[in-house]
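A single protein chain has been removed from this complex, and every other one stays in its place.
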Amino acid sequence: MGGKRILEVKDLQTYFFTRRGTVKAVDGVSFGIDRGETLGLVGESGCGKSMTCLSILRLVPQPAGRIVGGQILLEGDDLLRKSDREMREIRGKKISMILQDPMTSLNPVYPIGDQVGEPLRFHQRLDRKSAAARVLEMLRQVRIPSPEVRVREYPHQMSGGMRQRIVGAMALTCRPELLIADEPTTALDVTIQAQFLKLLKEMQRDFNLSLIVVTHDFGIVAKICDRVAVMYAGKIVELAGIRALFNRPRHPYTMALMNSVPKMERKVNRLTSISGQPPDLKELPPGCSFAPRCSLAMDICRKEYPPVSTAGEGHTLTCWLAREDAAGG
Amino acid sequence: MVKFLAFFRNAPFFPLAVLAAFVFLGVFGEWIAPHDPVEGSLMDSLTPPFWEAGGKWKYPLGTDSLGRDILSRIMGGAGISLQIGILVVFVAGLMGTLLACLAGYLGGAVDTVIMRVVDLVMSIPYLVLAIVLAAILGASVYNIIIILGAVIWTYYCRVLRSEVLRLRESDFVRLAVVGGCSKGKIMLVHIFPNIVNTLVVIATLNLGTVIIAESSLSFLGLGVPPPSPAWGSMVADGRDYVGQAWWVSFWPGLAIFLVVMSFNLVGDWLRVRLDPKFRQMAGGS
Partner (left out) sequence: MPPVGEILLEAKNLTKHFPVNRGLLFSRSVGAVRAVDGIHFTIRRGETFGLVGESGCGKTTTSRLILLLERITRGTILFQGRNIETLAGPELQGYRRRVQAVFQDPYSSLSPRMRVGTIIAEPIRANRAAPEEAVPDRVGKALEVVGLPRDRADHYPHEFSGGQRQRIAIARALAVEPQLIILDEPVSALDVSIRAQVMNLLREVQEEFGLTYLLIAHDLAVVKHMSHRIGVMYLGKLVENAESEELYQHPFHPYTQALYSAALPSHPDIQREEIVLPGDVPSPLHPPPGCRFHTRCPQARPLCSEEEPPLRDVAGGHEVACHQ
């Protein structure tokens, strides 16, 4: 793992302006990722993890959505200040993304060879022949058997696992520095998921790739991440190295979430469930957004949003309890 | 009431206004027409519209060869187009929906038979069929409805059948089977209410088609018999005078155009408005 910070997100705010109110999808998110590191973004639906990634790539759906504040520094360069043309150079070449459903990521009417070659032809201006050679090489790297035959095939002729690997090949052909994977294995079977995660780690090693993995599954985090950020209602509530998080989660939401998942290794009679519903992002309560559902909520939690506290090396969270602990000694 | 009006929030205003006028004239046209749509005065035959030389305020849009006021005829004829339109859509829609449900849900031999009949009817140009049927049944308003209905139901059947097929595979229908519901009950309670939206959109678009069809038949003399002021017949009447008395064919033609286009625009808007995807965003869930 290199010490060089490749991406720094500072106070990112992405809002959606609708007739019914302003949805604060991403509300002041800050984190960084080093070269070769894997960061997990964990949370439930609506927490803002996918929108954070779309914001990094400046693919926020318009006109309703807009990045209204913050900085996204790619090796020191603020992406929010770049023009559309400059962003197009960056997407696919410096930062790449893979999504959940491989079937909709691939165009059903083009052979996969063309699709994998497309970023090469666009970014590196390669002609068809050289691109074809690189495509074969890429397919071999993602362990597609008999790539010479496969390049002419169409997406529907392949299994789900193979399709996802092809999507991975597409994302990595131009050797980006950062790959964002949004729920990459949710649509895959258990054994195929294992294969794919293994492949991701190998690619990361081979290309010194930084990886942001968006997921709701702590299992994926445990398997492949180095650090993890837990998100709730548009904000990061806890950020830590994975061992610190799994050994001693500090934020009540993190704790509740981890306890609500059944674990194979240990039998429990009743799972912890979090009462209530996730908040409406148009009308967030004053104070901590999790307070209405938090079993440990105090008065101040309902009044003021807690500041960031430190709970150890590289372990931060936003919770009044942590504040109390720190103050109490 | 508020909810009802809210439904029309982004509706296309002009087409809806045209349709509202059309319906109004359809119902009340005969009574508020300034002159008798059927009887004319030969003295005033072929009077041009009021802004041309020789025109009179008395006949704002001019008169036809029998001296009948075009404006009044258009107002009177609206009722015919409306009546035929609604009845055809109703009959064809009913038949098409029923057969689509049976074909789509029951499948097998029922489906094959019904769809082959649909294919057969659709492969014959409707005008040919209409001519044959008109020769057998004679020309009258009710015969037109039968003729057009017998041809147009196939369109409903085909489109709605694919909706039914889709619904048949949905979870709630399967669960209704698991719950013990009979086939008939499922078709009535689960399938039909969920195809109503599509049916309404198709019917709206179809109204325009029916009006054109009726006009074509009337134009050919197979439609509503004279002296009825059916718009198609009016266009036909003016066929021989297009050079000197353009207004005889023009105004009814314009009326047909405006009404049909308005149905198309409103139908398109309805299709988007009633799409469940959009309904969740615009509605209240």
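For clarity, chains are labelled A and B in written order, and residue numbers in each chain start from 1.
The rule is simple: a residue touches a chain if its C-beta (ideal position, glycine included) is under 8 Å from a C-beta of that chain, and two chains touch if they have at least 3 such contacts.
Here the structure is a predicted model, which means the values were calculated and not measured.
Colleague: Among B:Val113, B:Leu137, B:Leu175 or B:Val272, which residue is in touch with the absent chain?
Modeller: B:Leu175
Colleague: Out of A:Ile6, A:Ala181 or A:Ile242, which touches the unshown chain?
Modeller: A:Ile242
Colleague: Considering the complete complex, identify which of A:Thr18, A:Thr272 or A:Ser295 is in touch with the unshown chain.
Modeller: A:Thr272
Colleague: On chain B, what residues meet the omitted chain?
Modeller: 170-172, 174-182, 185, 189-190, 193-194, 276, 280, 283, 285
Colleague: Quickly run down the residues of chain A that touch the omitted chain.
Modeller: Residues 44-45, 145, 159-162, 189-195, 198, 216-220, 222-223, 242-243, 246, 256-257, 260-268, 270-274, 277-278 of chain A touch the chain absent from view.
The criterion applied here is as follows: only the chains that are shown with their structure count from here on.
Colleague: Return the distance between the CA-based centres of chain A and chain B, expressed in whole Å.
Modeller: Measuring from centre to centre gives 53 Å for this pair.
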